[in-house]
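The structure under discussion appears below in the form of structure tokens.
Left out: one protein chain. Kept in place: all the others.
A, B and C are the chain letters, set down in written order, and residue numbers restart from 1 in every chain.
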Amino acid sequence: MTRKQLDRTLLCVGAAVAFGLPQLIDSPTYLQIIILLFFYAYLTSAWNLVGGFAGVLPMGHAVFVGIGAYTSTVLFLQYNISPWIGMLAGGVVAAAIGVIIGKPTLKMRGAYFALCTIAFAEGLRVMIENIDMLGPFKLNGPRGLLIPLKGDSLAAFQFMHKEPYYYIILIMLCLVLAFTWFISRSKIGYYLGAGGEEPEAAESLGVNVANYKLLAMAMSCFLTALAGTFYAQLMLYFYPKGLLGLDLSFEIAFIALIGGRGTIAGPVIGALALRPLNEFTRIYLSDQLPGLHLVIFGLILILVMLFQPKGLTAPLSRIYERLAQAITTPGGEKS
Amino acid sequence: MKKASTLKRLSIGLGAAALTVCLASFAFAAEKTVKIGNVEPLSGPSASVGIQGKQAREMAVEEINAAGGIKSLGGAKLELVYADSKSDPTVGVTETERLINTEKVHIMTGCWNSAVTYPATQVAERYGVPFVVPVAVRDTITERGFKYVFRIAAKDSWWVRDQFRFLKDMQEEFKTGFKTIAFIFENGDWGTGFAEKWRTLAKEAGLQIVLDEPYPSTASDLTPVVTKMKTANPDIVLLVSNAADAILLTNTMAELKVKPKVVLASGGGHADPKFLENVGKSALGMFDEVEWNTDVNKPNAKEANAKFKAKNGYDLAGESVDAYVATYVIADALERAASTDPKKVRDALAATNLTTGPGMLVSYDGVLFDENGQNKNAGIVIVQVAEMNGKLDRVTVWPKAARRAGYTPVFPMK
Amino acid sequence: MSALYQSLVNGTMMGAMYGLTALGLTLIFGVMKVVNFAHGSLLMVGMFAAYWLLKITGMHPFLALLIVPPLLFVFGYYLQDLVIKPVFKSERGVREPLTVIIVTTGVWYVLDNLALMLFGAEYRTVRTAISGTSFSMGEVIVSWPKFAGFVVSMLTAVGLWLFMLKTRTGKALRATSMDREAANLMGIDQYKIYNVAFGLGTAIAGVAGCVIIPFYYVYPSVGVVFDIRAFIIVVLGGLGSIPGAILGGVVIGIIESTFAQFMTSTWTEAIIYGIFLLILFFKPSGFFGNKQDW
Partner (left out) sequence: MNILEISNLTKHFGGLTAVNDLDLTIKKGEILALIGPNGAGKSTVFNCVAGVYAPSVGEIRFKGEVISGQKPWNLSRRGLARTFQIVKPFGPKTVLYNVMVGAFLRTNSTKVAREKAEEILTILHLEHLRDRLAGNLTIADRKRLEIAKAMATDPELLLLDEVMAGLRPTEIDEMIGIIRGVRDRGMTVFVIEHIMRAVMALSDRVVVIQFGSKIAEGTPEAVTKDENVIKAYLGGEYGVSGN
């Protein structure tokens, strides 16, 4: 077996397992946990376009999840527009806002950019909490929006069982992974990587760094907002403090950093590492000693950063390389 | 309780079939349990209330189990299975699904935050698992035509209605007339919900609204709000506050010597067991609307409170009493259903008419659900903070029938 | 009119204390170029330390100022030495120590939730000798605890400024903040200086804890209340600038207090974020910031 064949086989096996999983798991709880895992992996992949490839550290990305959720839900509740269309609308709104906010801030150094995004996210949350009606749109202030139960309906993006949600987010995740894979291998990816590393040098090689960063921001915000609609339809309820708060923003960044910033697999590996940890420590420890699960979460975060500052993807891919070398036929293909 | 569940988990973890068989044979005789899923904020901003609710439920479950469990189920014991919502609806929904599907709880209760309870009850409804909501006051929780959702406490429109009834009654009784009113409320789900209804009721009562002020409940300084209150100089101030901001607001008002004729709070932070300890005499004279008060004239109220205080170091509060009552309501329904089948439990809950027993330490006569699952009887009392025998106390003043014997309210407050 | 004076006075006093909460953050950033996300948690530790000290001994809060900050200094010194330094070392040569930011966030989670485990979630206040007392200046009522907080904040800022200017350690701190490599070459142990900076930043959080506790309350996640505001203040004043932190704090305090007289206080919060973003767009280095830092 050559290396390429091995990679492909593994990818196929992975995909088969992912697509077959709901047949094996009949517990909606575990399915929900996996759905949220995919949801986080998706968000982190979208984040990665800016936070990984373009080399800045956005710490307020939940805002764009919120914009997606609000846009599609308002359109659905007030104008009866299918959330599928609202999803795209939300993506466009988020991309536009991302560009407006990114234009002045993307020039900044990392710490400043991080603080800016936090302030923007918090500012927007506070504003939405103050606004009942935004022009003709009912945002309902701090109470948030509830999507009424419509039963199983593909057009209304609502299902009584978990499987459809599972497949929707799985496909979204696959698409976003393919997209980031494609970007990372294209001119845009190279230009983003160069601009994030040494902007001056990149500019001298013909890269309009600011524009490429804005492009990354627009793509990232667009994709992030799509997940916002998904979230709204999955939960059928959201409110500003929960959706736009810093917890979600921070978790996205953590997953990326623990998985490996700027790598394709990083978001998935990060989500695989953190989400179950997050869920199971909460499930099994929170009734024993409130807070203990978050202490453990924090400690793991510190330990990973101490021993694998580039994230878990780096050591895992080293292990994989070694294994692959042992398995594949030598000389089959130059690796 | 906790030990039992850990042991059980351990046995599963080891996969010791023999042990399971052994336990099962015991279980048949006496160890049958009914699992109650309980989603509460055990960490995060509302953890303090969540933990109080947990303690109250534990006390009720201990009492029920000590008294022989659910007799119609062969003395089955109640077992509480907790999940932490962190006050986050996403987590609340996920945890509700987990408790129902994985922990196989027979009945659900929680979640304190309206924002969490709202979607979590929707989950329970979808799976057809009864959900007893002790407190989460948002009206709409029991206004969606759900079959499996029951609420013990009053909903917020009732709270607001009673606040204005109280104001009217007291003005008549003490022959005063007020003209202006101010609303100060936390800018969350709860506060904004109250304020919306205040506006209409104030208009109906012919009161002029001189200040309508939401504030962020995580504010580090409420002096600006109190300064505004001082400028507006209202006769009546209505408040909705969480724990920390209630303390801050009361202290700041004392500091800036703002003294409206009536200050009426809406429970929550003002009813927190630690509130009086933290504000001292600054709270003297203020009124507070609560589900429950320690001086309520009911059998078991004093005993239960003493027991709770001995254990946890503070008094029972409205929220914890509701949690306590809810546990007794659940036990009562199980007893009558003589089954853990969710449909039967649901029907038994719907037919609840609980008027006696240790759980009924509430101010009202009994728990009786309407067709939406709202407790029709849920009542509210209004207390005044007063100095009794040199100690600050919360004295029930309204409804007049429930007023503590021998106490004359100070109205307007001085 | 009196409401306006009242707001100005109150805003200035609160603002100085906000500045104090931001001072440690700005100091640590100035020297280490790291945004310390655990800063709010350090403030929480300071508040709990002050709380327990005052609660148990019943001493005057001014006296606590002599005890809490040194304790916090030691705590911060070793926190940096044992937890943050190793990450720093592994990130040598990386343009921006973003991993360190994440580590400080981990520290935040650990500290906040350890406090939750140890002390429970409830809100705690302690009535000290000065709690609830006030004096009048014409129509304006001034709260003693806040006035004391204002004075202590100013003294701390001036003290820190003099320390940076006059002492050997202070000079070493400044040298490191200007140019790590050069300072290293001059024989300054970069990591030891980081320890000192972190210790000092934490000690200042301890000072803040002592002045806030007589009129505020403490609970495990109280840091978040001050955290975001401290971030805004340091950016406003210029990351790394001591006078900038105090000025930024006072500006925020006054906006918060006076604007609330014309609109609801929830909107003031939004306005503060708005002003913050405007500053970033038009003068990202803040009042006194160093342009190269952003």
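Heads up, the rule we're going with is that a residue touches a chain if its C-beta (ideal position, glycine included) is under 8 Å from a C-beta of that chain, and two chains touch if they have at least 3 such contacts.
Just so it is clear, the structure is predicted and the values come from calculations on it, not from any experiment.
One of A:137, A:190 or A:320 touches the chain omitted from the figure, and that residue is A:190.
Here the missing chain is touched by one residue of A:100, A:133, A:154 or A:201, and it is A:201.
Seen across the whole complex, the unshown chain contacts subunit A at 185-187, 190-191, 193-194, 197-198, 200-209.
Heads up, the rule we're going with is that only the chains that are shown with their structure count from here on.
The distance from the centre of subunit B to the centre of subunit C, with each centre set as the mean of the Cα atoms, comes to 37 Å.
Rounded to whole angstrom units, the spacing between the C-alpha centres of subunit A and subunit C is 32.
The multi-chain contact residues of subunit C, meaning those touching 2 or more other chains, are 113, 116, 121, 220, 264, 266, 269. Those residues of subunit A in touch with two or more other chains are numbered 126, 129-130, 290-291, 293-294.
Those residues of subunit A that touch subunit B in the shared complex are 27-30, 32-33, 36, 126, 129-130, 141-144, 146, 149, 160, 231, 235-239, 241-242, 247, 279, 282-284, 286-288, 290-291, 293-294.
Only residues 3, 6-7, 10-11, 14, 18, 113, 116, 120-125, 127, 131-132, 134, 141, 143, 215-217, 219-221, 224-226, 229, 253, 256-258, 260-261, 264-266, 268-269 of subunit C touch subunit B when the two sit together in their complex.
By the touch rule above, subunit A contacts subunit C in their complex via residues 57, 104-105, 108-112, 114-116, 118-120, 122-123, 126-127, 129-130, 197, 246, 250, 253-254, 257, 289-295, 297-302, 305-306, 309.
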